[in-house]
Every structure is written in C-alpha cells, then in structure tokens.
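A short worksheet on the structure shown next.
For this depiction, one protein chain was excluded, whereas all remaining protein chains were kept in their positions.
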Amino acid sequence: MSWRAARLVAHRTETPTARTLVLEVPGWPAHLPGQHVDIRLTAPDGYQAARSYSLAAPADGDRIEVSVQRVSDGEVSPFLVDAYREGDPVEVRGPIGGWFVWRPQQTEPVLLVAGGSGVVPLMAMIRGRRAAGSRAPFRLIYSVRTPEDAFYTDELRRRVRDDAGLDVAYVYTRQAPEGWRGEPHRLGLADVNTHGWPPELEPLVYVCGPTAFVETVSDLLVGLGHPARRVRTERFGPTG
Amino acid sequence: MTALPYVDGNMLDGPLGEVFAVDLSSATARCANCGTPGPVAGLRVYSHAPGLVGRCPTCVEVMLRLVRAPDRAWLDLRGATFLQFPMPPDRPR
C-alpha cells in the first residue's frame, strides 16, 4: 500500500470546530463504508506527520471525503480544519480496514452508536445504505456534548424523513436543545434499550468514538446479551 | 471521560499493509498467554510509543509488536500462537 498524491477540491463546515474535506485522489480504488485512510503532511524542511481519518462517504470515483475534528493542542487537525486550502496537495494511503465495514449485501438490522466525531464512519454507512438502495433497518444513537457539536444535522434530519428504515436518536451530554425532553446525561442502559435493537433480532452493532466511550457502550451491549463478536468497535485515541 | 491511551487493531492495517499482501484486520489471532482467539482488528493497540504494541483485549498481554525504521521493519508475534486468514476457496485445476 503506497502513498498517493491528493488535493483538496471542496470543503464544508460541519461545526465550529470541524470541517469536511473533499479530496481528489487520482487512481483511488473503491472503498467500503467504515474504512479509513492515513493522511500525511510534509513541511518544507521534510518533517512529516500522518494521522488516520475515517472516510465519511461511500466510494465516488476519485473523490473521497473525511470529516476532521479539531483537537485543540493537535498538530495535524488544526491545520486541516483551519488552514488547508483548496488546490493544495497532501498524501493519502488507503483504503484501510476490513473489519469495521458495512457491505451493501448485508441485510441484518444494524445499530450504529456514535460518540462525538465517531459518527464519521457511521455516516459513511448511512450514506452507503442510501446509495445502494439497501433496505437493511438502521438505527443510529448519537452522543454529543451540545447540539452545536453534532455533525451532519440537516442531512440526518432529511435522511430520517426520506430513507425508509432509518432512525436517529440523540443523547446530549452537556446541553440539550430548547424544548428537549429529559436532562443532559451520559449514554446509558436506558438509551441503548430504547433506541437500539434487542439481541434476539441478531443485529450487527458498530460503535465508534473515544476509547472510554467505546468501552462503556460495548460493555453495556454485551451485558444486554449481544454476542461480543457482533459488536464491532473503532476507538480513537487522543492524537490530533 | 478520561482518554484511554490505546486504539483498535483496525489501525494496524496501514502499517501492516506495507509488510503483508493480505488484509490482517480480518485475520484471527490467538493469544499465547490466555488462549483467547479474536480478530486482529479487536486488539488494543498502543501507538504513542517507539513502535506499535497490540495487546490481547482479554488479558492485556502483548500479542504483536511492530517497529518501523525508515528502511526496515520488525514484526514480533511471539505473543500470538497463530494467525488465521480468510482465503478464497482453493479450486481444482
């Protein structure tokens, strides 16, 4: 697997601290929802830094999308969110990962559980489901600090309306929107029970978020009777 | 919520993809310490280190170490008794 030259062709602001980058990568092979890429930056003196980012959209020719959350004391993410300009090059390696993926041939119910920017690979699955015309029932439980921190808010609202068989439930940990019923809280057993699938339906579960969030959620799910092998996880550490 | 210092074995695909032609994240590895088999993608990988250290999610012993020099790589698998890969069916010729 080698590094490929890529350049920024478009970008979208997702939140005050996150941005989606659309990169054109000539010769890009197809990828699956859930896979990620390594992005490498090189400074004029040859210094290099590489980070992994989940792909946010299904395969689309030579174009790939990643959504990057700025980590305040990070080295790479502040550049990608605030300073990286259209037309400028980076290097990309991938697609990477054969485990945390959703294939359009899959028909079983799917539960997606996202913590913060962990929603990115799960959004690729939701978009991939739509693109493939899949009827697999999908549920997303999305834990965010405040409404302002949620990625893809308008598109998710639209998809719930237009994509039959997709449900989205939010859990706010710091501050809920006006008129929200219930208090801000950490995602718990009741949320998974109410908004997930019972283990008897044999769903496939994908959990993505910070390591501690993934630990908590996968423990909850296994405690509810989901076999550990049906709970696929992607943790991300504190690299920026 | 405290940041725990490891990530999933999924992240090994890029670095190991330089070494192997097969996709390791869909392989199964058996822990030499506790005997539990599981997907390589499910290892706990400590990456803030001089190399990558993959630990068993059950007993936390080291199963895999990968060190990358500019011109060489070392892969130490003494903590794993086997790696099992999915392969395309062998057809009679």
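Labels A and B are assigned to the chains in the order they are written; within every chain, residues are numbered from 1.
Simple rule for what comes next: contacts are C-beta pairs under 8 Å (C-beta built on N, C-alpha and C of every residue); 3 or more make two chains touch, one makes a residue touch a chain.
The criterion applied here is as follows: contacts and distances are computed from a predicted model.
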| item | value |
| --- | --- |
| Absent chain [UniProt protein name; select from "Molybdopterin-binding protein", "Pyruvate dehydrogenase E1 component subunit beta", "Outer membrane lipoprotein-sorting protein" or "Diheme cytochrome c"] | "Molybdopterin-binding protein" |
| Given A:M1, A:V22, A:L41 or A:A176, the one touching the chain that is not displayed | A:L41 |
| Identified contact with the non-displayed chain, of A:Y53, A:Y84 or A:Y170 | A:Y84 |
| Contact footprint on chain A, counting only the chain that is left out | 3, 5, 40-44, 46-49, 75, 79, 83-85, 88-91 |
| Residues from chain B at the interface with the omitted partner, ascending | 5, 46, 48-51, 53, 55, 60, 62, 65-67, 69, 72-74, 76 |
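Definition applied: only the chains that are shown with their structure count from here on.
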| item | value |
| --- | --- |
| Chain A and chain B, separation of their C-alpha mean positions in angstrom | 23 |
| Interface residues, chain B side, partner chain A - complex | 1-11, 13-14, 17-18, 23, 25-26, 39-42, 47-48 |
| Touching residues on chain A, where the partner in the complex is chain B | 1, 36, 38, 52, 93-94, 96-100, 186, 210-213, 215, 232-239 |
